[in-house]
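One structure follows; several queries about it will come next.
Here the complex is missing a single protein chain, while all its other protein chains stay put.
Up next is chain A:
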């Protein structure tokens, strides 16, 4: 489990940021993205994936949340 930060980029896409490792990457997909349920498995452009406990969508971005690493490319 690690703290990650999710923010929006200029193009409106979601960006993943892991402060501990200074890893910044675009999020290519997020499992749940509806007004009631948000989170689940997120896939990164570099091929890695993380898991966020599904929850109600954050009121505003950026937001820091706990995430579990499922699969990282290196």
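Note that contacts are C-beta pairs under 8 Å (C-beta built on N, C-alpha and C of every residue); 3 or more make two chains touch, one makes a residue touch a chain; residues count from 1.
By our rule, contacts and distances are computed from a predicted model.
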| item | value |
| --- | --- |
| UniProt protein name of the chain not shown, from "Nitrogenase protein alpha chain", "Carbohydrate ABC transporter membrane protein 2, CUT1 family", "Aminotransferase class I/II-fold pyridoxal phosphate-dependent enzyme" or "Protein FixC" | "Nitrogenase protein alpha chain" |
| Absent-chain interface as seen on chain A, which is shown | 5, 7, 17, 19, 22-24, 45-46, 60, 62-64, 73-74 |
